[in-house]
Each structure stands twice: as C-alpha cells, then as structure tokens.
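Apart from one protein chain that is not included, each protein chain of the complex appears where it belongs.
After this line comes chain A, so read on.
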Amino acid sequence: MNTLLDHLVVLPILLPLAAGALMLMFDDRQRVTKAFINVFATALHLVICVMLVVQAANPTDLLAASYPIGNWPVPFGIVLVADRLSAMMVLLASVLGISALVYSLARWHAAGPNFHTLFQFLLMGLNGAFLTGDIFNLFVFFEVMLAASYGLALHGLGLARIKAGLHYVAVNLGASFLFLIGAALIYGVTGTLNMADLASKVATIPELDRGLLEAGAAFLGLAFLLKAGMWPLGFWLPTTYAAASAPVAAVFAIMTKVGVYAVLRLSTLAFGIEAGASAGLGQTVLQIGGMATIAFGAVGVLASQTTARLAGYCVLVSSGTLLAAIGMGNAFVTGGALYYLVISTLAISAFFLIVELLERIRIAGADVLAITLEAYGDDEEDIENDEIGLAIPGALTMLGICFALCVLLLAGLPPLAGFLGKFAIISALFNPHGLTEAAIITPASWWLASLMIFSGFAALVALTRTGISTFWATMSDTPAPVRVIEIAPILLLLGLTVVMTVLAGPVMDYMYVMAENLHSPAIEIGNILATPLVGEVLP
C-alpha cells in the first residue's frame, strides 16, 4: 500500500476535483489554458478508468477492489468499491466525458462562464456515485453531480434553458429530500449506512421493523427512479435534455443511467435472494413502471416535433428497457441489459451531438413539416428539382453515415450492437434458465419483449422520417460547415459501438460474469466487510 496504484480506486474522484479546483484559479479570459487543463485531466481520467476496468476484470485481485477512505474500518467509515459494474460505469462516463469535451471545444465552451470547472465537477459526482459503497455518501455525490448539472443545463442561457432548468432544479431538489428520508429510515432501522453491511443485516431485521425498512428502501427507490426518468416521474426529462446545449446533453445521457445503476446496485445487493422476507422488493413496480416508460417513450419518439426532443424520448425508452429488465431479477436478463446499457448510452450520446449538426443543414420547422406532410399529404410533389447531379458534400455524407449508424443502434437493427443487446435481453426472457433448460414464459416476459420490439419500430419510423426530411428533402443550399473536432467525438462513440459489435463475445462474457456476481452478492459483501486497512497485517 505505498504506490499510487494502490489508490487507483479513489483517483477518478480526486483527479476531477483537483482539476476543477485548479481551473477556478484562472479567469474566464484564459479559456485556452482552461481547455488545455480540462482535456489533459479528462484524458488522464480515461487512462485511470481503463486501468480500473482491467483491475476489476482480474478475478484474483478481489481484495484490492474496495478502498477504505481515511483508513477507517469498514462498517464505520466510508468505503469505495470498484467491482466490474462500477468500473464499467466509470469508464463509460469518462468516454462520454472526453467526447463531449472535445466537441464543446469547437464552440460551446465559450458560451458561458466556468464551463470547464463545472464539467470536471460533474465527472467527479458521477464517478463518486458509481464508486461509493455507502448510502449517505451516495447522496453527497448525487448532490455534487446535480449541482454541476444545474449549472451545465443552464450553460448558454436562453429562454428555453431557463424555463426547463427551473423545473429540473425543483424536481431534483424534491427528489433529494426523498433520498434523505429513505436514507434516514434505513439508518433508523438497521443502524448502518454501509451498503454491504446493510445487505448482511436485511435478512435478520425483526418482523415489526421490516415495514419501515421497506418504506425506506421505497423512498430511496423513488429518488433513483426519478433520476432514471421512470414513467410517471420522468416528464421533466425530454424538455431538459432537449433544451441543454449539445455537449451537455451528450454527458447527461449517462445521468439517467446513474439512477438505473443505483436501483440495480441496491436491489441486487440488499434485496437479492439472501434478503429473507424482503427478497425481490419492488420488482413488480420496476417491471410495470419500466414497461410503461418504454410505451410512453415510444409514443413520445413518434410524436416529437424536434430532433432534440426525439433524442430525449430515446433516453426514456432506454431507461424503461433497463428498469423493466432489472425488474425481472434474472442474471441472464441483467447481463443482456448491461450490454444494452453501454450501447444505448453511447448511441444516445452520439445522437445528441449529431442532432446539433443536423440543425445546421435544415430549414427551421422541418420536423413539424415532416409530420404535417405525412398527416395531410404532400401537395407539391411535382416541384422540379434543378439540382440533380450536384455532388453531395463530404460533410453531409459523413453526417449521413453517422446518422444511419445511430438509427441502426437506437432502433436495435442488425448488424450493429443495438440489435445484439436487445436480442440478448429477449433471448434471456424466453430462456430464463439458460438455453438448455425449458422454462415457463411469464406474461411479463411476453409484454416486455413485444414492447421492446414495438419501441424499436417506433424509433425506426421516427428516425427514418427525420433522416428523409433532413438529408433528402433539405432545402438549404449551402453545405454544412462541420469541423473535424465536431465529427471526431461522434466517430469515437460510434466506433466504440462497432468495436463492441465485433467483440460481442468477450464483452458479453464480461457482462454475464458481472450479472452473475450482482445476483449472488455474498462473496462481494464478505470482501467489502473484510477490507484491510493500511498498515494492517492480513490474517
């Protein structure tokens, strides 16, 4: 415990904190310096996260995965845990971070004060929320993340952002109070805030107190589901995301996944099979709520009149799919859902970035026009087109390819990974005990599978309509001015999904081991509770 590598788990939190604080020292006129620090810190952060994932994938090194902050013994002090799931989420956050940051350097980072500092604090909050093993500490990191996100959501100001921001802040403040009530209730009943300690105590709670404990867990769940945007708690989401500036919305794509992550973490850790009478708490709510979210999101996707709003509803569809899949409480379904989580987050983030570039090549109100044209018929089909034979500019081709890739990913069509993720979930729904064993398929599985296919169809229809009205019916004469640093992050995000498609086998194996560990948490609970302190000799 002497090298920097031993402190690897805490670095994803400390690095953004230090970088963000350092950038506060500079005036906003020195934006280039700030941008340089920010890019350097985020790139270093990406390297650290990759190391964290490699460390977490190494099964012999389980003990190093938990880190007692300040060297306090575990159930009393705060512990950070970097298992496979946390490491993967942190890596995902840093990938989105670096691509959104590079994109923002083209234009957006100059649209308001302190963009770079807020950006680093958002990363810090995200990483902390993914890594912490303590419920109250989770609350603190949620607030760090939210405080930064309030600033970023308003970045660039403007009427739409302020109006959406007001609702966003109010809703999330309410959610924070629910979180506090839940955490206090759980502490009041079990006397612990450590997640692993809580998990080991849930089964032995006296029958009289069980109601209170479950009420506390339900309050926590409400706060998480509000972040995840579950219907009917997610009405704030499409408006806020559509109003936010493109790079900010691209990072926000992972904020809903924080809620999903917290639900997955607590429901499998504390209310898994070993929880006695409380096992499987809230699974029905997750199933029904998740499916309602998919349906609401799919209808929203079809009805959206702007592409940014459409992307916001895609976030809802992805959240709903994940929540309903988690609600199934089956390791195979969870494994598929984790793969889908990564793919859909990357795709939605890329889509938010593309949306802004698309807006530059189309006339205002083209979305409304597309819907009206479909509803009332196009009377002007015979307009002569003088531009036949005009070469499509390179930028337009590039955007078109990226857009098509996004459509394939979001609609879940082969050959890309969006299809593989959905296929893995649906296949696991119909074979809950693996491919070799026959099983009874529950009605919930049928519903979820059909809703997932329906939502994919809805996304395909809506996105194709947008694509036609943007690329084929574009009425702007000038080719889109797109810079390399704007298209490169999109290519990075989409390239990663292609890599995940090609390497689907090993990635899926990683996910299945992760899901397996999540659904049988006994070993991990034991490991966390036995976290060695620095200077302590291992028995």
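Assume a contact is a pair of C-beta atoms (placed from the backbone, for glycine too) under 8 Å apart; a residue touches a chain by one contact, two chains touch by 3 or more; residues count from 1.
We take it that contacts and distances are computed from a predicted model.
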item: Undisplayed chain, where the name is taken from the UniProt record, one of "C4-dicarboxylate ABC transporter", "Simple sugar transport system permease protein", "Monovalent cation/H+ antiporter subunit C" or "KipI family sensor histidine kinase inhibitor"; value: "Monovalent cation/H+ antiporter subunit C"
item: Residue among A:Leu154, A:Val202 or A:Leu518 touching the omitted chain; value: A:Leu154
item: Among A:Pro68, A:Gly128 or A:Gly165, the residue in touch with the chain that has been omitted; value: A:Gly165
item: Selected from A:Val140, A:Ala215, A:Val299 or A:Val513 as touching the chain missing from the view; value: A:Val140
item: Absent chain, residues of chain A that touch it; value: 136, 139-140, 143, 146-147, 150, 154, 157, 159, 162-163, 165-167, 169-170, 173-174, 176-177, 180-181, 183-185, 187-188, 193
